[in-house]
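A protein chain is absent from this complex, but the other protein chains hold their places.
Moving on, here comes subunit A:
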Amino acid sequence: MTMTEAHAIKTKYLNGNGKFVVDNGNADMTGSTGSSFHIPPPAASRMKGGSANTKRRTVQAISKSIFVDNRNINTSSTIKSQNDKNNNKATTTAVSSNTFWKSENTNYFKFTFYKIVLAILFFMFGIFRYGQLQYNKSKLKILDLLYNPSNTPQLIRQDVVKLNKIPSRLAAILEVKPIGDVGGGLKGILNDASELVSWTISAGVKHLSLYDYDGVLQKNTDELRNAIYEHLSIYYGPANVPNFAIRIPHFNKVLYNKKGQGDIKSKVAIEVSLLSNRDGRETIVDLTRTMAELCSNKELNVDDITVDLVDTELKQLVGQEPDLLLYFGPSLDLQGYPPWHIRLTEFFWEEDNNQVTYSVFIRGLKQYAGCKVNVGK
C-alpha cells in the first residue's frame, strides 16, 4: 500500500506541470479505502523502472553479469546447486547450469579466459545491438508517419479495403507501463485499449480480445467503457457512436456501452473480451478440478475426456481462438496468454517497438492478409 501511495504522489509530482496521469479524485475506481489509486502488487512492481537512465543501467547490468558472478568458482558452486535443488524440487529436476564447470574441473585461469572472451563478445554484440535499436526505432517513426489514421474511420477503411482477407477475431496483448514513460500508468493502458477498439471497429472486425497479464482492464471496466466511448465519439462524432459490448469471461459478465446508458441490446458493432492471466492456465486447472470431481462422483468417465470436450468447455469459459494476435512489445513474449487459444493464431509484433500505434495494427492486418510486410528488412 505504501508503495502505490508513494507512486501516486510521485506521479503527481512528476507530472505537476503537464497533465495528470493519475487523478487522486476518482475514489470509486476500485473501492479501496486508503489509497485512491490502487493497483495490485504485481502490476505495481512492473510500474517501477521506466526508461530513465536506460543506457547506463544496461551497461551496468551486462557488465555485472559478466564480472560479478562468482558462483562458478568451485567452492561455492556445490552449495549453490544444492540450494537450487531444494528450491526447485517441486517444478524441475534442477539441472543446475553449472554442472559443466564442476565436471570438467576447470581451473580459475580457464574460467577467467572464457569470461574475458565473453566480455569481448558481449561488447561487440552490444555495439551491434545499439545500432540495430536505433535503426528499428527510426524505421518505426517513419512507419508512424506513413500510416496515420488521424482519428478518421474512413482512412482506416481505405487501408483495409485493399486487403483480400481480414481476421474475424482479433486479439491484442497490452501492458501496463511504468508511470514515468510515455503512455504509462492506468491512463496509458486505457487509452491504448480504446484506440485499439476504435481501429478495430473501423476496420470492420467484430471481435476483439484484450489481454493484460494482471487483469488491470478487467478491474477498471467503468473507466474503460468511458474511455472507449470518448474515443468513439472523436472517431464517429458524438451523435452516432457505435454500440459496443464488453465481455468479461472470467466473471461471466457482459456490459453495454458507457456506464449509465443502460443495456442497449440492439446490434453491437464490436464485442470486446477482457482477458487476463487468470483465463489461461488457471482456468485449465479449474476445469481439471471440476472434471476430477465429476469423475470421483461417477458422473463422468475419464475416457470421455477428449480434446473436443475440453475445447468446447474452454470455448465457453474463455472464448473462441483469435485469428491474429498483436503484441505491442519489443520481442515476442506471449505473457501467459490463454495457451489453449493460440493453437493456430498468427502473431504479429514489431521489433523494438514499445508503443500501441496504428502502424503496428495495420501492418499486422496486412501480414494476415498475406501481403509482403517486411519493408526494409
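The definition used in the following text is that a residue touches a chain if its C-beta (ideal position, glycine included) is under 8 Å from a C-beta of that chain, and two chains touch if they have at least 3 such contacts; residues count from 1.
What we mean here is this: contacts and distances are computed from a predicted model.
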Options "Probable COX4-cytochrome-c oxidase chain IV", "Ribonuclease H2 subunit B", "Nicastrin" or "Alkyl transferase": UniProt name of the undisplayed chain: "Alkyl transferase"
For subunit A, residues in touch with the removed chain: 2-3, 6-7, 41, 45, 48-49, 53, 57-58, 60-62, 64-66, 69, 71-72, 83-84, 87, 90-93, 95, 97-100, 111, 114-115, 117-118, 121-122, 125-126, 129, 213, 277, 280-282, 284-285, 287-289, 291-293, 295-296, 302, 305-307, 310-311, 331-340, 342-348, 367, 374
